[in-house]
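Working notes for the structure below.
Note that one protein chain is taken out, while the other chains of the complex remain in position.
Letters A and B mark the chains as written, and numbering starts fresh at 1 in each.
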Amino acid sequence: MTNARGRALRRTAVGYGLLAPSMIGIGLFLIIPVLVAIAVSFDSWNIISPPKWLGPQNYISVLTDPDVWHSFLVTAQYTLLVIPTQTILGLGLAVLLSKRLPGTPVFRVIFALPWICAPLTLGIVWKWVFAPTGGLLNAIIGTRVEWLTDFSLALPAVSFVSVWTQTGYVALFYLAGLSGVPKDIQDAARVDGAGEVGVFWRITMPLLRPTTFFVLATSIISSFQVFDTVYAMTGGGPGAPGRTDVIAHRIYSLAFEQLDLGKASALSVILMIGLIVLTVLQQVYFRRRITYDVAN
Amino acid sequence: MATNPYRPLSRGPVRRIGSTVLIYAVLIFGAVIILTPFLLSFMTGLKSPVQFSNTSSLSLPSPITWANFQELFGPDHNFISPIAVTVQMTVVILVVQLSCSILAAYAFARLSFPGRDIIFWAYLATMMIPAVTTIVPLYGMFTAAGLRNTFWALVLPTLFGSPYAIFLLREYFRGVPDDLEAAARIDGCGTLRVLWYVVIPYSRPIIATLTVITVVSHWNNFLWPRVITSGPDWAVLTVATADLQSQYNGNWTLVMAATTLALLPLIVIYLIFQRQIVNSISIGGFK
């Protein structure tokens, strides 16, 4: 009895011992700054002078600002454009690469290039590609399209660049997921007369659900925080309010351009809460549907 | 590339060749779209500033000049220093962060103790914290501690483990066969020895993957180094590249040369680890 308790105690001590470094790091450099940010969100602060207590005013003015809601809408539109596209393309790319045809390693390196490169400079190069006069894209299609200043084309153009950047990254995870799908189950299905398409939809896809959850959860989180590509390509424009003025761009501009740290913090706290709710909802949805457990 | 013995007979070789051609066509089409912007930026790095401003951005560099690369290492920009700082920063973060993440992931994956699940979900929740939220408070903390513009400031915030790495490692560690670990325990191995001799060797692929992801994300990190360092002493590559631009001169040829330069080590790292990567990521159900 005491022996078992002693062992449980020991296990607990070892567990917390192993967690100690990361708990210190995450506590000190993530949790405390977030608590500070929450405190600042109730202040009026321009960085230069000391913060002054303001109460919930920042939250009220942020939540009643139609431009903020516009930014949430743009971010949602962006997410809807980017996430399904890059997930489907990434999955498709992974399927093609998993065939291990000759030359596959070369393609794997090529498709990794966009996500290993710094996003800010890529945004600038893409701006040249989309330039109305002298841009590569218009030179190819032979007509003048003003991609980044057109109300209906700007967001799709920015989304395209995001998809271009991240498809290889998504494919990486699906490639790994595909290699974990047991061949014998697929083969058994083929023996039972299922076609390739049937095997893919009925066997492979359900087995990839955990991968899909991970890919969706992390890419939705990052798409709600997209900043670099927008900053480099459109600066939030065109129009007022801007057709590509995503929420992270608004927070950045509030904090570092308009020097309104209180409002910026309030908005980022709202964004954080929104993301946590969104991820929990996804988790609930997927948990009901994950029927196979690949890892175990 | 073993042929599948169970492949239905109706799929003849003609059809297979057809689909192979189609696969290559799709891959090549994708590769062209991927490579074009990189070629554009590489080309720009090989142009002189006068050539760049006097001709279309699409025209080929003629003559090709390496002057931009030379200038990067000249006295005005001295890119040796940012490269050295970036390499040191990336290596230190990689080794320490990965070690701390491995310890935490092992605890989450293979030990059971009270509070484990709550802490794990708390870790996951921190992945949802937008970087812009924490940057100003962090700046305040580091300035108060007198660590502004030091090497410590560059590495400390991400040194002690990343929730993202911990999550991926945990999923992989859960797949380590129980008997492997039990055998080591019977031989008298303590937790750390089990980690070193059993879990880590078994998990080489995921560690290779995280190595690439960690190196890439810190090599390319911009906002934090930008804010917390100033002047040439601790400027990292991304900051030094951005600093090439002045108010009235974009210096695009230099910037693109620097971008090309910064990308090369990452390609090398990817090539080294890419064989390991595919079998690495094991994402199980969520319980």
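Things to note:
Here is the rule we use: a residue touches a chain if its C-beta (ideal position, glycine included) is under 8 Å from a C-beta of that chain, and two chains touch if they have at least 3 such contacts.
FYI, contacts and distances are computed from a predicted model.
Selecting from "Aspartyl/glutamyl-tRNA(Asn/Gln) amidotransferase subunit B", "HAD-IIIC family phosphatase", "Sugar ABC transporter substrate-binding protein" or "CoA transferase subunit B", the unshown chain of this assembly corresponds to "Sugar ABC transporter substrate-binding protein" (UniProt protein name).
In terms of the touch definition stated at the top, the absent chain reaches A, B within the entire complex. From the options B:36, B:55 or B:274, the residue with contact to the unseen chain in the full assembly is B:55.
On the side of subunit A, the interface with the absent chain consists of residues 46-49, 127, 131-133, 144, 146, 148-149, 234-242, 253, 256-260, using the contact rule stated above. Mapped onto subunit B, contacts with the missing chain fall at residues 49-50, 53-56, 76, 78, 80-81, 84-85, 88-89, 91-92, 94-96, 99, 136, 139-140, 143, 148-149, 151, 155, 177, 180, 197-198, 200-202, 204-205, 226-227, 230-235, 242-243, 245-250, 279.
Convention: only the chains that are shown with their structure count from here on.
Computed centre separation for the pair subunit A/subunit B is 15 angstrom, with centres defined by C-alpha atoms.
Chain contact summary for the complex, subunit B toward subunit A: residues 1, 4, 6-8, 20, 23-24, 26-27, 30-31, 33-38, 40-41, 56-58, 100-101, 103-104, 106-107, 111-114, 116, 119, 123-134, 136-138, 140-141, 156-161, 163-164, 166, 171-172, 174-175, 191, 209, 212, 216, 220, 222, 238, 241-242, 255-256, 259, 262-263, 266-267, 270-271, 274, 277-286. Taken together, the subunit A residues at the contact with subunit B in this complex read 8, 11-12, 14-16, 18-19, 21-26, 28-34, 36-37, 40, 47, 93, 96-97, 99-101, 103, 105, 107-122, 124-126, 128-129, 131, 134-136, 139, 164, 168, 172-173, 175-177, 179-180, 187, 190-191, 193, 195, 210-211, 213-214, 218, 221, 225, 227-228, 248, 251-252, 255, 261, 264-265, 268-269, 271-272, 275-276, 279, 283, 286-287, 290, 292-296.
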